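Complex shown without one protein chain; remaining protein chains in place.
Lettered A, B, C, D, E, F and G in written order, each chain numbered from 1.
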């Protein structure tokens, strides 16, 4: 079975930079951006996108529900 | 040892005729008077005075604290 | 016609319900009525009194300081209400338990041995109907037939079986009232 | 002399304490002062502003709608307060984060790169003292010596070790303020 | 064997083994005949008498039939708003930590409107005695249902009997406060028999001793009849209480630390 | 083994495995970054979404940081007075027995001023869900001590740390209501980790299912951080919560009948 | 109209509530209003109409239960007496601030504090000026007979729902405890949930798909919004003042003096008028029925005709301020009152009238 691939999309302007998602990700996919959003927060972003499994852990703990998670289960080859 | 002798004095005007003392007396000493007091209550009185041991049971349950108990412990002869 | 009455006695004598029956009887003949009890925690086992007004016209104050008639059923009430009867008015009392009998000479005084009679008849709960009978004998402000209707109205359904007893007591009251001293 | 000032920026920039130091400095030279913050739950992480009045006479209203001086430390505050400066009055701002620079021509406009300077000096908490220095350079309503005293008064004992840092920042502010457009 | 002792020989001051404590006033109690409040009053006053602490004791009675407790208890007293005696007592005790303080509250008071004040005083561990007279009804206002009224029990606001569906189960405040670390001594007693009275008194005594030792809340429930509210004679009401109240509100010490 | 899948291939509507429920509005949450309220909000709305009961659900939020819950929860809502949500919800549910009702209360609200309303709604067995966000502090008013504040914990009204002498021990409302027959499901959860979130959601779901079955009160405490009030970063506050709050407020199901 | 009954004022309130289709009653016992709770538990309205009756754990719970039900569009009410009413002040302010219609009855007793259970009118200020915090008004009706106790319950609900505001029935132990003749209208059906949903868009009955959610709140954090709301409230109150002033004039045509009195005091004044007129004193009675809105204009309109006003209340003088505000210095207005459960006698009132206005 091929490895499950995932990705997240962070609603940057709604992110409050609380960093909770970073710790929740089992694969260290997420980091905080150097940049700030309109509210002045450093927002979350994928820093190791290839490792994301789409497990939703980050989204589950995000208090502001700004993470959308996608998962691709490649068809068996 | 001689038998302990007791007696009670009921403050007739303060008695409310609740009858609780009657049931509390282990020796059936107390009964309710046919007469009523100024408030219209049949009051408690000793009906078998000779049986009273001064055990204070009646006084303990009298909600209005209208029973005074006396006890004579006759000197040993 | 306006009749202003105070009924006063112990709690438990049926003072309030007697007033209620009287008021209902008035209603049965299309009169205006009001019934105003003294209320309070002392009601319990203490004194009870009720002001009843029966009138052909609109009733103003339900609370009064003097009365056409005082119906007095214990000594405490006698002490309190003898003086409140209007000159020329009426005082009806049950002498049972009364130590100081009424002394006014400017009013009509009647008595009814209702407590004794109720005991004799074996219907202690008929006491207040005896008194009511006595009162209506002296002051027929409502018709006897309407008292029957008023009684029925004022009792909850489940107590309707007591009506015959009450009517008997009421009739007895009509008979046994006695004049103590009437003006003229 | 009466100087009516609004200081406005983000929560966390030290807006309120800057106002407090200014007010205390006024007290040190026997002036009347008032310090009135906008309060609310939005304070947390949101905007913060404080009205400070320093006067030789009794201060009437601690709340104002126009000001002799506006000290503006973010865009939101610029939007809100540029228009509230009295004609002929003074606007001092930190251009950091400002997108729409002030455009009024009937007032004196100054800027101070306080955020940048504070970062450069490595004392981010000295930001508000740099701004205060800049302001007092333009409008020396209190003597520099009294600012030192005011600073000491306004800090709780346990923070007195920060005084030298703050004084340094203050001095820097005096130096780096720039005129954008001054009337005459 | 029967000696012919005359009553006059017995009824002498030196033979007195039970009389009214001086800390009950001469005012006749305002309670209905047979009401448990009277005995509860006496026990508290006897304990105060025996411990000789009347000079330093202040009582707090809110509304309820015992609202006039201050007419009968011969110590300084404050009348409190309905349900608030624990707060009032807290306010006092905190500024007079060396005084003895007791509240005297009914079940309508303590278990209904005063729930919050009761739980928080107990939780803070105020160094006070709480006497809780549970007669399963609002006595003073004419026998309405209380949170403590038993299932099936009739009252003037549950004329067809309390149902669990409408009003829930009777609330056991004593069990609740026993779970709080702030309470040190929690017990349930009654005053319907001489031995019950003796035990209740012992518990009350202990509660005041605890104050001396700064032990936090001592909470004593006394299950009592409200024969008027229950519409029974005093004797029958006590029997009914034994049969119906005690199974749900079992007597005994719940906590003693 | 790594296949070269592009992000664009993954980020497609059909691959979405987690997104925001439509029952959260688009208004940005007013909570501080990392605050537990947000996650708790989401879980409730997801359950309502999944059970498809939004048309019949009414929420009740009193004051506290979540006073604006109605800005975020896309269902009918009533804002209640401080501490009174259980009474308000009772008043509503009794006339709308077939609607789903939940209250959303902070610890200052539920465990302090609202103690009586909470206990009595639970004791009557109102057929409702109570969500109790325990962050050990009054968040909204600026971090004052709550009845739930831990011993030693600093707050703006216990600046030197809460002491048992002054304020008593932290109050465990959840343990108290679990003793009442009117509650049928009582549990304590948290929302700091994915697995905690999953469990919390399951409990919330169960609480709404219980309403369908007319089961009385379901009471769910959620231990959460108030990082602003605690003066910590969100990440540190969650660690502190695990180390300090959980031992005193252990997670798990207290009652499930 | 049903047959004539003889009932206590308190009971009449209970019966009227069932008949007008009230949905919920939440209350806590207190003398002298407990008969309402008792009547409503005895009558089992849950069987007659489905109306809910629940004894709450406190007055605070009662008023907040009313809030919950009423914000759902149901006809809910509570009753209490003075100390209990003080505890409801926060709730009342919330109800007004969230524009929730409901009915509240205060059977006033003597205060302050625990006071006495005897009748009083000393909660006038609390009711019509400010009991709770903030700028709001309770529309207030003051019945003076058992019939009015019955009549004002449906009226109060109608007004409450018309203006989305709590309505108070302010009465006292006399009217509550007395029995008089009373007739009730036919049973009105309770609204169904669907009717409520259709009729009251402001009610929280569950958000229907494709519609906006309904929010009931009194919070408006931004001062601009709060002020706008306050202005809206005030505009509503101006409407109320235009439409809902109620009063009765008795023997006023030829009156040279005026008693102003409401509720039970008005009954006593009627007797006083009998006495005074017997002595040739031309006095009439102005009886405010709505205490808010107060009939300022109607009283002012009488200032040409009369020489003086004697305001009679069972209080130290509260309504007298509104009387003075009404006449604005044009005629002398004097208060006479008894307190703490004491009741002025008709004779006493006539005496005061003579001393204050005629004798002098």
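The definition used in the following text is that a contact is a pair of C-beta atoms (placed from the backbone, for glycine too) under 8 Å apart; a residue touches a chain by one contact, two chains touch by 3 or more.
These numbers were taken from a predicted model, which means no experiment stands behind them.
> If the hidden chain were put back, which of G:98, G:196 or G:310 would touch it?
Reading the full complex, the residue touching the unseen chain is G:98.
> Which one, G:158, G:227, G:254 or G:279, makes contact with the chain that was left out?
G:227
> Of G:17, G:78 or G:118, which residue touches the hidden chain?
The one listed residue touching the chain not shown is G:118.
> Among G:136, G:152, G:257 or G:357, which one touches the chain that has been omitted from the display?
Once the missing chain is taken into account, the touching residue is G:136.
> Identify the residue among G:41, G:79, G:140 or G:315 that touches the chain left out of the display.
Once the missing chain is taken into account, the touching residue is G:315.
> Which is it among E:10, E:32, E:47 or E:67 that touches the chain not included here?
For the chain that is not drawn, the touching residue is E:67.
> Against the chain that's been left off, what residues of chain G make contact? List them.
Counting only chain G, the missing chain is touched by 60, 82-83, 85-87, 89-90, 93-98, 108, 110-118, 120, 122-127, 129-136, 217-231, 233-234, 315-316, 318, 321, 324-325, 328-330, 338-342.
> Given the full complex, what residues of chain F touch the hidden partner chain?
These residues touch the chain not displayed: 63, 67, 79, 81-83, 108, 112-113, 115, 138, 141-142, 144-145, 147, 156-160, 166-167.
> Can you list where chain E touches the absent chain?
Residues in contact with the chain left out: 54-58, 60, 63, 67-68, 70, 73-81, 84, 87-96, 99, 116-117, 120.
To be clear about the criterion, only the chains that are shown with their structure count from here on.
> Looking at mean CA positions, which chain is nearest the middle of everything shown?
G
> Mark out which residues of chain B touch at least two other chains, giving numbers and ranges.
As it turns out, chain B has no residue touching two or more other chains.
> Tell me, which residues of chain E touch at least two other chains?
Residue numbers touching two or more other chains: 32-33, 112-113, 115, 147, 167.
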